[in-house]
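Complex shown without one protein chain; remaining protein chains in place.
Labels for the chains are A, B and C, by order of writing; each one numbers its residues from 1.
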Amino acid sequence: MVSALDRAWIPRGVVRAPLTRFGLWVGLWLGVFAVGAYAMYLCLADGLFHTNMDNRYVFGLWIFLDLTVIALGAGAFFTGFLLYVLRKKELKAVINSAVVLGLICYSGAMVILAVDVGQPLRAWFTYWYPNAHSMLAEVTFCITCYLLVLCIEYVPILLKNRRLRGIGGYLVFEHELHKLMVVFALIGTLLSFFHQGSLGGLFGVLRGRPFAFREGFAIWPSTFFLFILSAIAAGPSFIALTTWLVEKISRRRLISAEAYDTLARISGKMLMLYVLMKSLDTLFWLNQTAPARGFPAHRFYEFGNFGGWTLFIEIVILGLLPGLALIHAPLRAKRPVLLAAALAACAGVTLNRFVLTIQTMALPTLPFDRLMSYWPSWQEFAAFGAVVAYGVLVYSFSFRYLTLFPQERELTRAELMQRSQEA
Amino acid sequence: MFPWVYGFSWTPGHVIFVGVFLTVAAAVAVTVFLAVFRSVQDFRRGKARQIAWQSHFHDLPASDRACRHALTGELKGRVCDNGFDCRQCSVHARLTAIETAPPAGRLYHRGHTWVRPAGDGTLLVGLDEIATKLLGSVGQAAAPPAGTVLEANAPAFTVRKKGAEFRILSPVDGVIVESHDGSQGWFARVKPAENYSDVHLLRGHEATAWFQREVDRLQMAACQVNGMPALADGGVLEGDLSEVLPPGVWESLSAEMLLDS
Amino acid sequence: MTRRATPGKAARYGMIIDLDRCNGCGACMIACAVENNVPPPDAKATPRTGLNWVRVFRVETATRPAFVPVMCMQCGDETPCVSVCPQNAVDVDPSTGVVGQIPERCLGCRYCMAACPYQARVFNWRDPQWPAGMEQALNPNVSARQRGTVEKCNFCHGRWHAAVEAAANEGKTGSVSYTPACVEACPAQAIEFGDLNDAAFAAKARAAGAFRLLEPLGTGPKVYYRTGRAEVRGAVSGLIEEAKNGQRS
Partner (left out) sequence: MKIARFLSYFSGLAISLAAGWTVLPQALYKEVPQPASFSHAAHTGEKGGMQCTDCHAFRTDGSFAGVPKLETCAGCHAEPVGETASEKRFVEEFVKKEREPQWQIYSRQPDNAWFPHSVHVTRGKLACEGCHGSHGKSAALPAYRVNRITGYSQTVMAGMRMDDCVACHRQRGLSHSCLDCHK
């Protein structure tokens, strides 16, 4: 009965794991989710003292990972922009998956934020009494709007499900909505542009934190633009990486080699541009911005754990090297190289977000204060684990019952043909 | 956010910030509304079915959307973009302008149904050999009752077998005047619609070429299955395929053959 | 639109803390907590999660250590915490120059805490709790804060309210004067409180040996420190040249 229902919902022409194995997989992640949900409940019902954050580390693991997943989720808007606005048809192979990933990243980040703030029931205050000068107000507005746009972009994917498409006018609505998708792609691009930037601006405007403060253009500090660049550089890499991961887990082939190549090429170009800008910005900051505010560069890097190596790893090892590998066609043609470079690019963005959140908090500003360390509590890890589990579950169900990779059917058939010829 | 809320001020920053936000919100709302409005319009104008079919059609693999003239070799590698509806196709019109001979025998639809004039002004509609091999005999219960209006390319009825469901596409426009259990090869006698046209149906050597390709596809899929009677000449397929092929392959293959993605 | 202070002309309250007098006894911290209804720390509280509106740092120098009380500096220029708050829970009171933090408007995002270079802001990590009966002894001029909100020193604004009300009760007009709890409690009289618009007080704040914390950041703090010891100034001010001077002496 259940298996018949399950079978009727799976897209035609693709192969999915047996229901029992899928059930085990879902059960496993539901377990992770349950633990995290309990941790979230503790924080919401009892207070944030369940975390290891304190008056110094006001932003901890959660904000760092929020910034990271939102940067990686940029693949959704950037792919949409390339496909619908710049008409890069090759990206049709991954757009659905990118939208689902974006939706997961953004909604997950919102959930964690709701736990992270002290008074989540007052979240509407930001809308009712916004401070137009605050980067955080801009982030709140843009992210909630963009989450709405992502939900709308998810609707056509959902309506194309094998069973849902048969219902009434679902397919007609899908058709009409899809025709207008360019509008959402453009709005999504505008919103993403601003909130990715504002997330960077969030730290760049902290004039009291010379480690994070940057000069900039008009009201926007340079981190505003660097965040946008790094997000759109890492986004396609993240999509390539997740697609590969889904291929490994599901043991299917999902997109063609050309699609991988396109993603890698775009990611590589943007990464090189980002590395260039980031290097210039870093040089200007170390030699100009920070000293002018009484903080010569060495003061940031004289602490053992947070030495200059973070800067080197961030820019050279996780920026320049993967960038070079990805723009060089023969290199990126090798799948392991491509994947390693994509992973490095994502790690580079992660490190960048880590530096800007955790390192900014760790470094003292008062001359007689000291460096402080912080290790998240189990509740913080568990709550984030719940968001990861939520993401895995949403993705798993979407992958099983919706068409996330339009090329999969043909690739499956080609594979079957090949196998039959070998036999 | 609004002028009547405490804390609002008419400073440029505030006005730009809130203005941009409200514009974006309005744009999203208007676009969604537009999509709903257009959908309702499509229904009013009776375009819903056509849109649904086009949408299905575009989801088919490119190899399943080969133009009939590509199958016969007249054109190279052309993928149909008309939803197999040659009645509006300019390419088809151009290529068949010289062909005047009236069609004889069965005309085939790409969803593996056929049409044959019964001689009394009605048309007989049936499942072809491949569909029969895949699904077995349809049975009276599944066939649509008399009075059902058929529309070319739209689902005519649904067949259930072994837990799988397939919808059979109608090859023609018309009204069923008599339904049959398919034991004599046909399942419906149809009174053609006024604007009845058969130019979208395959005929003659097109049908042969197409049929050959479909058999090849079956053969390809069948090769991997042990004990499957794979015949070199591709002429005859023995046995009930749903029994011989593994369920996953059988369902996927049947769905593709019947254009039910 | 012109903004006029409620009673009399606008003030710019400030403090001058004499580091040569401060002996690190911590009386200011206790007086502050009592005055401002800060709940006693719970069993698991650490110095990093405590609700101290003023903290006394012990600073090692080349000679003997110095003690530095740090509270909200009531930054006057480009106040870092005001512009970052997403929902206007922080503002600068033009009539006193005090940076106001309204917990009832606060979302608890802690962005202002990240923005503050003096780490003068604290967060209510848990529900405030007083030992039984102690609620009766709370200061009626200061409202207690909820869990999940940010709070900080406001130069004992409750005392300012009380002073304004007392003046009005007596039918007086003109500026009021009051003394914050920490100033009152300091046994060494190390803290001086006054109006920086008052020429004599301002002159004292800018006298030789006076400095402010992290002045190059441009935040314009209204808490001044003074010391006659160069090594203390070097270790505390955050000025590079001062630090060098301090090491030399």
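A few points about this structure:
Convention: a residue touches a chain if its C-beta (ideal position, glycine included) is under 8 Å from a C-beta of that chain, and two chains touch if they have at least 3 such contacts.
Please read all numbers here as calculations on a predicted model, not as lab measurements.
Partner chains of the missing chain, restricted to those shown and counted over the full complex, are B, C. Annotation: of C:Glu60, C:Asp77 or C:Glu104, C:Glu104 touches the absent chain (contact as defined above). In the complete complex, the residue from C:Thr46, C:Gln136 or C:Asn169 that touches the missing chain is C:Asn169. Here one chain is not drawn; of C:Thr49, C:Ser95, C:Ser175 or C:Thr227, the residue touching it is C:Ser95. Residues of chain B that touch the chain left out of view are 6. The chain not shown here touches chain C at positions 1-7, 10, 89, 91-96, 98, 100-105, 141-144, 154, 157-158, 161, 164-165, 168-171, 173.
As a working rule, only the chains that are shown with their structure count from here on.
Judged by the touch criterion defined above, the protein chains link up one after another in an open path, with no loop closing it. As a whole-number value, the distance joining the C-alpha centres of chain B and chain C reads 76 Å.
Annotation: 40 Å between the Cα-based centres of chain A and chain C. The residues of chain B that reach two or more other chains are 7, listed in rising order.
Across the assembly, chain C contributes residues 88 that each touch 2 or more other chains.
The part of chain A that touches chain C in the complex is made up of residues 46-49, 53-59, 116-119, 122-123, 125-126, 128-131, 133-137, 140, 202, 205-210, 292-294, 296, 360-361, 365-369, 372. The residues of chain A lying in touch with chain B in their complex are 4, 7-8, 11-15, 127-130, 132-133, 137-138, 141, 145, 148-149, 152, 160, 162, 165, 169, 171-177, 179-180, 183-184, 187, 190-191, 403, 406, 409-410, 413, 416-417, 419-421, 423.
Those residues of chain C that touch chain A in the shared complex are 44, 46, 48-50, 57, 59, 68, 70, 78, 80, 83-88, 105-111, 113-119, 121-127, 146-150, 213-219, 235-240, 243.
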